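The structure is given below, and queries will be raised subsequently.
Every protein chain of the complex appears in place save one, which is left out.
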Amino acid sequence: MAKENNNDFMANIASALVTTDVIVVADFAAAVRSNVSGAVVTFSGDVRDNDHGRAVASLEYEAHPTAQSLLEKVAREIAERHEVLSVSVAHRHGPIPIGESALVAVVSAKHRKAAFSACADLVDEVKAQIPIWKHQVFTDGTDEWVNCA
Amino acid sequence: MAKENNNDFMANIASALVTTDVIVVADFAAAVRSNVSGAVVTFSGDVRDNDHGRAVASLEYEAHPTAQSLLEKVAREIAERHEVLSVSVAHRHGPIPIGESALVAVVSAKHRKAAFSACADLVDEVKAQIPIWKHQVFTDGTDEWVNCA
Amino acid sequence: MAVTLRFYAAARKATGTSEMTLEPSVALHLLDQAVAAHPKLLGVLGQCSFLLNEVALHDFDTQVPDGSTLDVLPPFAGG
Partner (left out) sequence: MAVTLRFYAAARKATGTSEMTLEPSVALHLLDQAVAAHPKLLGVLGQCSFLLNEVALHDFDTQVPDGSTLDVLPPFAGG
């Protein structure tokens, strides 16, 4: 989980969490900050009350048993691929109320461009690599598993 | 400060603040969240204890009297240029302790790519357009105005 | 002698069950039997990825040995 950085003495730190608990992006951001880092970029993917124009009543995520270890792998890869100091990511599963976070991703770096690139890359990789599924129930009583025709 | 969006009924909201008060990115993030937004991206530019390998003892920002109105202009431009719901940016001036935020930028959007692009663009524009200067005092007693030979 | 097929998300909705127990065989034959038992699975299966004992499975001629778990994963939708 640590490597030598090209331009400083710090080892990168990567952490990942798949949980049914509430996740608050500010808590994860606080954990990656340091007096060395100059830039912290965060992403929060929040449960919306609408999707493709339809009103969402409730939403639930399901996580495969391998999700935690795969999320750790993705976090480490991001920390190695970018010039960053610290990477932290968490995905919530189970029912999530509208407005609360389903995914939080935070990155600290000395420089802002690396922080933005790494955070965007992290979110892309989570969506592509992590076996988690989203089930939406609409206000009209219908439901769907997202991304599945 | 508002415009018709292409893909929804929401008007964009842009706010900007130049202040000597402490700025906390989570407060600004909370202000841009809504049950409509699916993605919130934040940037915090924090005062580091080092710069180009030299130990920083203290740091102060100076803002030109036009900084507030120019920051409002930049925030509006970002809100118009990207498919986002809300944009908020704040720059602190005066002395800032190490570890605290000098700049916070937050964007909410329906989709993550727009949120990341807009937030990165916002930070770039602030750095390029806003008449604010950074004065660093190093632990060896020397000092400098950053970006000025 | 048995292997377990596990169905997640839309695959579970299509089969109406979270798992099936079958005799060891090649993966393709196991999935054929699952579709035979639960015809709606056919509409989902083409979009799925598969894990054999938690490792990605790409070759459907692979023999699934006794005690194995074959997971049927619909398209991911995290984030």
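Letters are used for the chains, namely A, B and C, taken in the order the chains are written, and counting of residues starts over at 1 for each.
Just so we're on the same page, contacts are C-beta pairs under 8 Å (C-beta built on N, C-alpha and C of every residue); 3 or more make two chains touch, one makes a residue touch a chain.
Since we're looking at a predicted model, the values are computed, not measured.
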Checklist outcome for this item: The omitted chain touches B
Next on the checklist: Using the document's definition of touch, tell me which of B:Ala29, B:Val56, B:Leu103 or B:Cys119 contacts the absent chain.
Outcome noted: B:Leu103
Next on the checklist: One chain is left out of this view; which of B:Phe28, B:Tyr61 or B:Phe116 touches it in the full complex?
Outcome noted: B:Tyr61
Checklist entry - Mind pulling the chain B residues that touch the left-out chain? => result 45, 61-62, 64-66, 91, 102-103, 123, 126-135, 145-149
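Definition applied: only the chains that are shown with their structure count from here on.
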Checklist outcome for this item: Distance in whole angstrom between the CA centres of chain A and chain B is 22
Checklist entry - How many Å are there between the centre of chain A and the centre of chain C, using C-alpha atoms for each centre? => result 28
Next on the checklist: Centroid from C-alpha atoms only, then distance chain B to chain C, rounded to Å. What do you get?
Outcome noted: 49
Next on the checklist: Two-or-more-chain contact residues of chain C, please, as numbers and ranges.
Outcome noted: 79
Item to check | Junction residues of chain B - those touching two or more other chains | outcome: 112
